[in-house]
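Note that this is a trimmed complex: some chains were dropped, and none of the rest were shifted.
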Amino acid sequence: APQGGYVPLAKPPVRKLAKDLGVDLRALTGSGPGGVITREDVEASLAAPVAE
Amino acid sequence: MTDTSADLVILGGGSGGYACAFRAAELGLSVILVEKDKLGGTCLHRGCIPTKALLHSAEVADNAREGEQFGVKSSLAGIDMAGVNSYKDGVISRLYKGLQGLAKANKVTMVQGAGTFVGPNAVEVDGVKYTGKNVVLATGSYARSLPGLEIGGRVITSDQALNLDHVPEKVVVLGGGVIGVEFASVWASFGADVTIVEALPRLVPAEDEYASKQLERAFRRRGIKFKTGVKFTGATQSDTGVSVSLENGDVLDADLLLVAVGRGPNSAGHGYEEAGIEIDRGFVTTDERLRTNLPDVYAVGDIVRGLQLAHRGFQQGIFVAEEIAGQNPKVIDEAGIPRVTYCKPEVASVGLSEAAAKEKYGSVETFVYDLAGNGKSQILKTAGGIKLVKAPEGPVVGVTMVGERVGELIGEAQLIYGWEAYPEDVAPLIHAHPTQTEALGEAFLALAGKPLHVHG
């Protein structure tokens, strides 16, 4: 992340959803515009957990 | 004949009880709701709704008195309390009718009468036992007094204050919390001479200090007197008045003394302790999932320690219904429950005060936006401001607002807090001009490092 600057990985409700579901957003690649992580990305990560 | 067993038996049909009933019914559970008085409870009949009706009459009166400031040749000949009461009662009865309709539509079985909890899982009403797979206790609260201070005559609580047939000339309000400042505000608008006595060092002591300062300044301008940090020692009443003594030797004479020192949980006399339910200084003890110590017995609303607010009751009621239905709802974050005090000016907050946030995070960032910079607030001629508290490198964790009509801004603030938004999330969403929401927007812009209409 750029110095000092805060870059949202996802919109607030999606971040909140991810947090509630225990999904680490930093482990996901965003498919939304500008690389933003979408609700679908979060849900997909639950459906198909990636190998460690 | 009514069924005497159900998935869920609820004792008390106030905000907590009925919200639980409706949600449970929606989820397919059978529900018996026991209420000794009127569906809707304190909030609808003796709380939120009637006070806010009085406060609106108060606003109308202030407007009429101050019309000249806006070029309006209005005048105020006085307050017609019979008219105020019939307006207020009209609002209540319409909402009451609606609520009864909802109970019916949701197929909730209503049982009229005073219930007693009998272990392990039933409520007895007039000799009939209603057994539930689950029981929810929701008997609410009552207006407390102080030791040695008996309610009666000129010494009243909110219950009587809501049904006065006249405007008192001179009132002392004991307690500078939400209910106290709301009544003080109404009576001042209606032309009374009002003095608030608060033992703690400031009005609305549960709020961020910023709110107290702003409110005190506004009340001073309105001519509402207050004595903070001073204890009440006694009151005596006669045919002509009531005399209130304070620890510092002051004696205040008035027509009425409103006792607004808080509300106590209504947990005695309904069989709780007798049945082995754990009670802590009057409150029913629950865990964070609102379970009492007895299996399948829950408690919601004002009998559970915490904020005494109607929508907390709603939220807890819904939570318990979903819990019972096996939906495993998320534990409620008490700090995320919005708080509004509807006096003039209003106070609204969500999340943590600066002091609480400092305790939690060590250090915090704060920003105050003064309503002097907000066009719509200038149009309303209201003063006040918005204070944000931000966790270090984190989201905004506290919003406190003071000003006329800011209560309606809490919806937005609540989403921001609840979704843990950063100032940078809010900043790109430029707010509508000219609204008071802009003040919130400006505060977030400023915290995001891009102030627009911010005066140094």
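Each chain carries a letter (A and B) given by its place in the written order, and its residues are counted from 1.
The definition used in the following text is that a contact is a pair of C-beta atoms (placed from the backbone, for glycine too) under 8 Å apart; a residue touches a chain by one contact, two chains touch by 3 or more.
Just so it is clear, the model here is predicted, and its values are computed rather than measured.
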| item | value |
| --- | --- |
| Full complex expressed as chain labels with copy numbers, beyond the one copy shown | A x1, B x2 |
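Keep in mind that, in the parts below, only the chains that are shown with their structure count from here on.
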| item | value |
| --- | --- |
| Euclidean distance of C-alpha centroids - subunit A vs subunit B, Å | 37 |
| Residue numbers on subunit B that touch subunit A, as the complex places them | 330, 393, 415-416, 418-422, 424-425 |
| Contact footprint of subunit B on subunit A as seen in their complex | 6, 8, 11-13, 15-16, 19-20 |
